[in-house]
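With one protein chain removed, the remaining protein chains of the complex are shown where they sit.
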Amino acid sequence: MSLFYMAAALFLLGTILLGLVRVLRGPGSGDRMLAAQLFGTTGVTILLLLSLALEESALVDVALVFALLAVVAAVAFVRQHGLPEPPDTPIHRQPPDTPGPERPHDDR
Amino acid sequence: MNVLLVLFDLVLLAGIVGVAWRCLASTDLFRAVVLFITFGLLLALAWVRLEAPDIALAEAAIGAGITGALLLVTLERLRSIMAERRSGRRHTPPPDPTGPHALLRALHDPPPERRTFLPALTFALVVGGLLVTALWHQPQSVGLEPVVDAHMDISGVDHPITAVLLNFRAYDTFLELAIVLIALLGAWSLGRHDLIPARPAPGPILPGTLRLLVPVAVVTGVYVLWAGSHAPGGAFQAGAILGAAGILLVLARPRQLPMAPGTPLRLGITAGVVLFLLVGTYGLVAGHGFLGYADAWAYPLIILIEVAATLSIALTLVALFVAGRPAGDDT
Partner (left out) sequence: MIANALTVILIFAGLVFFAAGTAGLLRFPDVYSRLHALTKADNVGLGLVILGLMFQAGGPADILKLLLIWVLVLAAGTTAAHMVAQRTWTHGEFESDR
């Protein structure tokens, strides 16, 4: 059984490394953040599988902490601090083919 | 099983080195931050494979909860500062991220300079050679495990790591707590700082998540602290979890909260060091040596110190994140 858990953990580690391509390519910061979010979930799963494969029950606690704090980075990402409220809000958003005169910032 | 373990370790190692390399070489700061968050995740897995679940727990709390948020918020501030400075200059458009060979270019920006190649290679070979030589001649030793195991019955706790941290080598832990405190004093001595502005919640989802996460984080923090006496866990991990919950509240608060009152805040931040020092001095007076405990009192004293240290570490991490002295007590 532990052979199967280990193989599954290895497979998931492979998906993380594959997903890194999205972090490298972007293009937007949202794409990169999403990839990090997926890595967090995959990491939780790897930890749960390893806890059975290595018979180390404390790893479930590590997975619990990762699951608990997975949202903090995403919240920090979206709460734009030190910046004025962008003028490009959905209420007065321009059609996509005529970009606004100035974008608040550029993430690339 | 063994083949799979070796394969897992090799893939993990390749991932860690690769992510670290891309993180350092990245010209896009946001990409570097996301890579650093991923690096923390892989590092936690590496600690698991090194059979150090205590450190994996700390890395999980610090890496997932605190470093990512700290770097992202810093990046935002940096961006607004740089935008002001750059406003006069000509703006060069970034390269097209969807064109041909985009992946190849993403791996190589800026393109490596030819004349830096030889010095870099020489440096890497010299440092690598030194490391290999140093690791080759490791002295044969059994480590401290038998010594710790032989004295577990007088340590007052059932988890060897906690026994070492809070009893056998309490000196180290005491100084670590003092360093955390000094780091905060250093940040405060740089003066005041614009508080992260409160923003109305972008919808019902974020407040709902907060209502679920913050109580669970408090319970988890207390659980990890309690688990420290017999399993991986302890004051640093619990403090980091509670601190991350506090950072989440600072980030997501929909309206301005009243400032923390200065005196209780300072008492809480110094509680760990002060209590540790008091107990240690008492040990010196009572004849157990500095930071020593009477055997019968070891467990309650360790718990007391750990509770105070957890409180201090959590408050210090939030205060470091907010960065800036509490208002209203300049005297």
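Some notes on this structure:
A and B are the chain letters, set down in written order, and residue numbers restart from 1 in every chain.
Here is the rule we go by: contacts are C-beta pairs under 8 Å (C-beta built on N, C-alpha and C of every residue); 3 or more make two chains touch, one makes a residue touch a chain.
These numbers come from a predicted model, not from an experiment.
Check B:5, B:29, B:216 or B:277 against the missing chain and you find that the one touching it is B:216.
Mapped onto subunit B, contacts with the missing chain fall at residues 98, 202-203, 205-206, 209, 212-213, 216. In the full complex, subunit A touches the omitted chain through residues 1, 4-5, 8, 11-12, 15, 18-19, 21-22, 27-31, 33-35, 37-38, 40-42, 44-45, 48-49, 52, 57, 60, 63-64, 67-68, 70-71, 74-75, 77-78, 80, 86, 88-90, 93, 96, 99-100, 103-105, 107.
We adopt the following convention: only the chains that are shown with their structure count from here on.
Centroids of subunit A and subunit B (each the mean of its C-alpha atoms) stand 19 Å apart. Contact residues of subunit A toward subunit B in the complex are 2-3, 6-7, 9-10, 13-14, 16-17, 20-21, 23-27, 29, 32-33, 35-36, 39-40, 43, 46-47, 50, 54, 56, 58-59, 61-62, 64-66, 68-73, 75-83, 105-108. Those residues of subunit B lying in contact with subunit A across their complex are 1, 4-5, 7-8, 11-12, 14-15, 18-19, 22, 28, 30-31, 34-35, 37-38, 41-42, 44-45, 48, 51, 53, 56-57, 60-61, 64-66, 68-70, 72-73, 76-77, 79-80, 83, 94, 97-98, 102-103, 106-107, 194, 196-197, 199, 202, 206, 209, 213, 216-217, 220, 224, 227, 231-233, 237, 241, 244, 247-248, 251-252.
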